[in-house]
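Now for chain A:
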Amino acid sequence: MTPDAGPREAALRVTNLHKAFGSLDVLRGVSLAAHEHDVIAVMGASGSGKSTLLRCINLLDIPDAGEVHVGGELIHMGFDRRGQRTPADPRQVDRIRTRLGMVFQRFNLWSHMTVLQNIVEAPIRVLGVPRRRAMEQADHLLRKVGLYDKRDDFPAYLSGGQEQRAAIARALAMEPEVLLLDEPTSALDPELVGEVLKVIDDLAAEGRTMLIVTHEIGFARAVSSRTIFLHQGMVSEQGPSRQVLDEPRSERFRQFLSGGDWGRSALTTPSQSGENESP
Partner candidate 1 sequence: MVTLDLHGYGWMLWRGLGLTILVGLGAMALAVTFGLLGAWGKLSRYRAARGLAGTYTTVIRGVPELILILLVYYGVPTLIQDLAARAGHDLRVDLNPFVAGIATIGLIYGAFATEVFRGAFQAVPRDQVEAARAFGMGRALMLRRILLPQMWRFALPGLGNVWMVLIKATALISVIQLEELMRSADIAARATRLPFTFFFAASLFYLGITIVSMVIQGRIESWSYRGAQRG
Partner candidate 2 sequence: MDLAIVWESLPRLLEGAVLTLEITFVSLLAGLCLAVPVAIARLSHRRILWMPAYGYMLYFRGTPLLVQLFLVYYGSGQFQPLLDQAGVWFLFREAYFCAVLTLTLNTAAYTAEILRGAIIAVPRGEIEAARSVGMSGLLLYRRIILPKAFRLALPAYTNEAVFLLQATSLVSIITLLDLTGVARIIVARSFEPYKLYIAAGLIYLVITYTFVLVSRRLELRLSGHRREQPVGGVGSASGR
């Protein structure tokens, strides 16, 4: 599709996503759309369903209801023999996943492979990119995230910040249409956060389409075009980042933005975890 042919299809469209773990409703009807070059920050207290939202998008968790479109393509769902909702075509899921880059909170680098092997593994084995080209591309990405000199090291010998940068390079090597980042800095020591945010900042400047679950408010304001605030599995506020972050409408979001203990608020203040949404 050419850029100026009719209404542009969103790079990623999520419609009315529901997900429960047992009796715990984690997502209760979340919808969002990311267009090309959008950088969307997803915020919310722990337990608000941010990570589950990302995991449901690339089917690491199977949503109970709702639709996910990637580049206009709907991920078809069906039911297995026991009546569990499951992807109708596993091969479609694999294919869709190659178009969605995922960066995990705890990096999840393959520990038996070097940094370089981590990066070229999927392009070669899944996409069928010739080894030579994959290596060239990997070198390029490694320079970009500043890890060229660590290319032959095993993950266990990297710092958390280096591991996360390697994981970002691994995701980029697939040339994904949308990059999903699940709290990419929250497992890092404070002094290592900056180097990772810098890399993500560069990606945003390149015009990458990204969905970032983050707690870094300053970063979200500087980098993201839009911010979504999740509360109890629903989108409670959304809009252009500067507007939403500077003038939060709900008391809860205001508290979240100002509170130092946002990460634990759902656990430490029982009054906030009631069923009713207060205006």
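Please note the rule applied: a residue touches a chain if its C-beta (ideal position, glycine included) is under 8 Å from a C-beta of that chain, and two chains touch if they have at least 3 such contacts; residues count from 1.
Regarding selection, all candidates are chains of the complex that A comes from, given by their letters.
Computed from a predicted model, the values in this text were never measured in an experiment.
Touching chain A in this complex, which is it: 1 or 2?
Selected candidate, touching chain A: 2.
Contact residues on chain A for candidate 2 in the complex?
So the residues of chain A touching candidate 2 come out as 58, 60, 90, 93-95, 97-98, 100-102, 104, 106-114, 121-122, 125-127, 154-156, 167, 170-171, 174.
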